[in-house]
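The other protein chains are all here in position, but one chain of the complex has been omitted.
For subunit A:
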Amino acid sequence: MNTPGTPARTTVDYLLGLGDDALVAAQRLGEWVTAAPELEEDVALANIALDQLGAARLLLSHAGELEGAGRDEDALAYLRSDREYRNCLLVELPNGDFATTMAKLLFLSAYQLPLYAALSGCADERLAAIAGKARKEVAYHLDHASIWTVRLGDGTPESHRRMRAAVAELWPYTNELFVADPAAPVDPAGLRSAFLANVEPVLETATLERPADGWGPDGGRAGLHTEHLSYLLAEMQVLHRAHPGARW
């Protein structure tokens, strides 16, 4: 989107988008720690969050160095307001029930897998190296979300009802992932067929209907977020803002 008065998107914006997706997803997944339905899932979601956090740190560090304004990963994570965050809306939505969390993870990992695969061959060598590494980790996340989507969708009437509701509620938010971006080294629109190839067979096996395409909210990449992000950031940033430079 390039309206008068809106500065053109830069490579730094694009990198912030990648890093913020991973960071906000990590923060949301971390909320499940000690609250997951079973201990194994507690461990799984914490490990997936750790992978996302690892990618976020590398991506934000790269964005900060490219920007050249002296902002490191901590400055970018802890000292930007919601309007300065560039993540997609999907990752900032509340966790909801376990089915909602798994649908979010399914859509995110089904998008990140072809995204990172494509970026691992891009001209920015540092981004390519980060993507080549994150790609291997995200493949395991996609497997995990796929297994749960099938288990819940093709499970009891109650688990099916919840999984179907989660997929229907979140589907519109996947539109934003594939909006064209002139600053992207890999055209997001070109990733949608790979995303669908990851998601559609899983939904079918899970006896879930693939929702129809239509209207989808966006704005996250331009800093226009749902109110949920403000609360997430408040919790994530409060310690650093209250005690600048605090260390363990």
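Assume contacts are C-beta pairs under 8 Å (C-beta built on N, C-alpha and C of every residue); 3 or more make two chains touch, one makes a residue touch a chain; residues count from 1.
In this section, contacts and distances are computed from a predicted model.
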- Item | Omitted chain, identified by the protein name its UniProt record gives, among "Phenylacetate-CoA oxygenase subunit PaaJ", "3-isopropylmalate dehydratase large subunit", "Nitrite reductase small subunit" or "Sarcosine oxidase subunit alpha" | "Phenylacetate-CoA oxygenase subunit PaaJ"
- Contact residue for the chain not shown (choose from A:L53, A:V167 or A:L233): A:L53
- Message: Just to verify: which one of A:L76, A:L105, A:A134 or A:M163 makes contact with the chain not shown?
- Response: A:A134
- Interface with the unshown chain - residue positions in subunit A: 40, 43-44, 46-48, 50-55, 57-58, 113, 125, 128-130, 132-137, 139-140, 143-144, 147
